[in-house]
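Yeah, one chain of the complex is gone here, protein chain that is, but the others are all in their spots.
Which chain is which? They are A and B, in the order written, and residues in each are numbered from 1.
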Amino acid sequence: MDTLLEINNLSVTVMTGGRELAAVRNVSLDVAPGEVLAIVGESGSGKSLTALSVLGLLSKGVARISEGEIIFDGDDLAKARPHVLDRHRGRDIGMIFQEPLSALNPVLKIGDQIIEGMVVRNEVSRTEARKRALAALTDVRVSDPERRLDQYPHELSGGMRQRVMIALALISSPRLLIADEPTTALDVTIQAQVLEVLKDLQRRRGLSMILITHDLGIVADMADRIAVMYAGEIVETGTVDDILSAPKHPYTIGLLSCLPEFSPPGRRLVVMQGSIPALDERIDGCRFKSRCPRYQPGPCDAPIPLIDLAPGHQCRCIRPFRSQLAKVHHA
Amino acid sequence: MLINQLGYRIAVSLPVLLGVILLGFVLMVMVPSDPAAILAGEAATPEILARIRSELGVDRPVIEQFWRYMVRLLHGDFGRSLLNGVSVVDEVTRTVGPTLELLLATLVIAIPLGIGLGVLATAWRGGAIDRAIMAFAVVGMSMPVFMTGLLLINIVGVQLGALPVQGRGGPIYTVQGLRHLILPALTLSMVLIGPIARMTRTSMLEVANKDFVRTARSKGIGERRVLVGHVLRNALIPTVNLIGLQAGYLLGGIVIAETIFAWPGLGRLAVTAITSNDTPMAQGTILFLALSFVVINILVDLITGLLDPRARGV
Partner (left out) sequence: MASSAAIPSSRVSALVSRLGRDPILWISVILLVTIIGSAFLADWLAPYNPIQTSLRARSKPPSLQFLLGTDEQGRDILSRILFGLRLTLMTGLLGLLSGLAVGIPTGMLAAYFPRLDMALMRLMDVILSFPAILFGLAIAGAVGPGLTGIVISLAVATIAPAARITRSAALTVVNLEFVVGARMVGLTNAQILWRYVLPNCTPALIVYSTLRFGQLILLGASLSFLGLGIAPPTPELGVMVSQGRGLLLTAPHIAIIPCTVILLLVLSFNIVGDALRDALDPQLRV
């Protein structure tokens, strides 16, 4: 298969209290052109760190890539020098962040922020850049785009700011868009609108996309494939259908049963017990075992690899579920 | 918008000015010496003294004196020196130029140097350069202005003989004028460089963790542009504010630097007037120094408004 981005065996460590702890463990992923890959997990699962690693945006002195490679266009972004990263940032790979207010510079005009990358790279003249920014704002359905160009972030609503972020990330027509929890900070109604904009742009432009989210509900009609992460590891990966209608890993099932639209009718919503283990907790074998209803002492205490269940469907569990979950769509 | 803000700042500053005027007046009333005696000289008879007192109005009730004082101020009449009869306004106009020169030169040295050192320290955070700059900053903040001045006079002026150490050499645009200006301005700069460097570093480190810096980095515009255009650009706001907060120390420094370097400015005039009991002159100079403090702070607020769109709405 033809791939645009390939992450091999990526490990990321973070510094806490003077110690370096593993936060992402041997993650391998790939994204094909035009494909939408969703990375799903709770906060602390390592999904955002994985996404930030791609553009080399881990905070210096706080987190770093300790192992692995991130191949894009023949360059290994995991070990790339700053100027190589800068060549891909914005132009080949765009990124949207979770908090649309804090992700925009409060003292610069919206328009200037959108065109900065283009202007610095001398892609186009300032006037042409401004025209494109106007088109981009129109594209993400920002109201009154002409006026917005000269406004500051604090003068816009949360939904408008996130649309601005999308326009900013896509202004130089990158091939890959990384969206890190793009709608988490927004009101529910605004969420739907922003997702709609994202989906529309992705389809029209044939954009590849990595969608990071803790909300399985939003991936159903956006993603092609899903990777579920737990405590720094991928625990299950497969197509949307694989994961949503035939989940195998107890954690995936736990995540799904928290959502009304995926729970079998008549069953109570299950709230998963416990929480993600601390980074410095020493765990032998399955990292989910402390919360797992199917935990078996012995086999589950030895290292567990990702096991192929079907072509493209892998699961890190020696006792995966067999039965199919009835996929129930209410919406 | 700018005009509104200017008006607002001036309105807010009015109580301060009133406070200064009141204090200036209290000073006049409380002074133990008798201005009439100073004016009349050695050979004054009681009749002459009484006449001078009534001319000065110092024999009236305090409230009335204050009223007359206010009325005179509103007419631009700040009185005459008790020592040589020169008009206070004339003296102040004569000395305000050199003081502004000194202030300007100080800001021209201190702001770029302070910010530059702060940026350097941030860029080399935790390293030897950072530690050296921060040590320099805290020593600078702890050093009395008169010590900086005396050291510069002793080393640069006397031992190296490189620069003049006394008086003003002429207008700022002449070579002599500039040469005379360097040491006092350097002395005064030390009051600002340390705090500015520290504040620049602190706020840059704070801003560096903000999400929008990551956004900027994700645009692929290069680390230098991220640091200057986004991190420093935002860190300048608290730094400029700090200059306003430090304006008081700066004025104190001006008074001392002018005294040490015999700089013919407002600060030295004020000290001379106070130590020689020249009340009208003391009042006038203090009032003008306080006025310049208010003006500096209004300017700082305007610059903050230019730097930070969120601070613009009044």
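Methods note: a residue touches a chain if its C-beta (ideal position, glycine included) is under 8 Å from a C-beta of that chain, and two chains touch if they have at least 3 such contacts.
These numbers come from a predicted model, not from an experiment.
One chain isn't displayed here. Which of the visible ones does it touch?
Hidden chain, whole complex, touched shown chains: B.
With the full complex in mind, choose from B:143, B:205 or B:311 the residue touching the hidden chain.
B:143
Which listed residue, B:226, B:286 or B:300, touches the chain dropped from view?
B:286
Of the residues B:181, B:232 or B:255, which one touches the chain left out of the display?
B:255
Based on the whole complex, identify which of B:5, B:99, B:187 or B:297 touches the chain you can't see.
Missing-chain contact among the listed residues: B:297.
Applying the definition given at the start, please give the residues of chain B touching the unseen chain.
Within chain B, the residues touching the omitted chain are 13, 15-16, 19-20, 23-24, 26-27, 30-32, 138-139, 141-147, 150-151, 153-154, 158, 247-249, 251-252, 255-256, 259-260, 270-271, 274-275, 279, 282, 286, 289-290, 293-294, 297.
Methods note: only the chains that are shown with their structure count from here on.
Which integer distance in Å separates the CA centroid of chain A from that of chain B?
That gives a centre separation of 54 Å.
Considering only the defined contacts, which chain A positions touch chain B in the complex?
Against chain B, chain A makes touches at 52, 55, 57, 59, 82-83, 85-91, 94-95, 97, 99, 102-108, 116-117, 120-121, 152, 154, 165, 168-169.
Would you pull the chain B residues touching chain A in the complex into a rising list?
209-212, 214-223, 225, 229-230, 233-234, 237, 307-310
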